[in-house]
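Remarks on the structure that follows.
All protein chains of the complex are present and in place, except for one that has been dropped.
A and B label the chains in the order they appear, each numbered from 1.
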Amino acid sequence: MRVSKSPWLLHYDGSSCNGCDIEVLASTAPRFDVERFGIINTGNPKHADILLCTGGVNSQNKDVIRQIYDQMPDPKVVLACGICACDGGIFKDCYNILGGTDKVIPVDVYVPGCAVRPEALIDGVVKALEILDEKERAFKKEGKRSLTSSEYKALLEEKAGESETKEDTDASES
Amino acid sequence: MLQNLEEIEHIELLNKMKEISVAGYHIMQICATKIGEDYEVLYTFGKADDMRNVKITISPGVHIPSVTDIFEAAYLYENEIHDLFGIEIDGINHDYKGGLYRTSEEKPFA
Partner (left out) sequence: MAGKRSVIPFGPQHPVLPEPIHIDLVVEDEKVIEAVPSIGFVHRGLESLVTKKDFNDMVYVAERICGICSYGHGYGYVDAIEHIMNIQLPDRCDHIRTILFELSRMHSHILWMGLMADAFGFESLFMETWKIREKVLDMLEAATGGRVIFSILKIGGLRHDVSDEMLKGFLPVLESIEESIRNCENTFLNDTAVMSRLKGIGYLSAEEAARLGCTGPFLRASGVAFDNRLRGYAAYGKIDFDVITSGEGDSYGRCKVRIGEIYQSVSIIRQCIETMPEGEVSVPVKGFPNGEYMTVIEQPRGEACYYVHASGKKFIERMRVRTPTFANVPGLVKTLAGCDLADVPILVVAVDPCISCTER
């Protein structure tokens, strides 16, 4: 039995304007009804398979997002929902916004939109289910786990270091 | 153009507040604006559909008195101004001491 037959979803509101959040809720309501895919909106990270983040990340909630993500059992997927969660959106230039969800945890599916439309969101969730299946196979066969938030942080730092040295060499070449 | 605006010195603030309170107004909002080096603090009061505005201009480092003895609900606005603009306000009834806003940058509007 695969998890994707009945994935449980955890919704975390980063610093979103609520627009995406009410659309997430509307998707669980009768008109759009994601529950027909067996999806249940849960409040407990240890029950959840899909983490749905809305809104950008700020210095207050980055650790909250990390903790929630790390508490979720493998296999798990992360959905960045709305343009703010993808890269910061209209609030990118604000002093209290660090950027999108992928600044702190690995994101598997990006769903753009301001606010995200329920149709797009459902499409994103269905994409996420495919990834969840793949991850589950890899987890069962090879015991491959998702990155923890601290591993991801190290990876980001490494990448940042690489691009810096690359920029340096670029600059010296020209 | 701001409705019923009065500009006063900050030392007259409390007396003005008492006068407005006695006239039956309630506080609608307090906000600060940075103009050059100075700060403008704007107090807005309402009574039914009437509105009054009082503005003081202070230079950096000047402390202003809290109006929470007169208008109890003003504490959130005063804490907000303290946290975002770094204006020191003396004697707030619920002083969160910079704990209301949790921002990555201290006094972002200062």
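For this structure, a couple of remarks:
In this section, a residue touches a chain if its C-beta (ideal position, glycine included) is under 8 Å from a C-beta of that chain, and two chains touch if they have at least 3 such contacts.
Because the structure is a prediction, the values reported are computed rather than measured.
Residues of chain B in touch with the missing chain: 1-3, 5, 26-29, 31, 33-35, 42, 44, 46, 48-49, 51, 53, 71-73, 75-77, 96, 99-103, 108-109. The chain not displayed touches chain A at residues 11-26, 29-31, 43, 55-56, 58, 60-61, 64, 68, 90-91, 93-97, 114-115, 117.
Quick note on the criterion: only the chains that are shown with their structure count from here on.
Taken together, the chain A residues at the contact with chain B in this complex read 58-60, 95-96, 98.
Touching chain A in their complex are the following residues of chain B: 102-105, 108.
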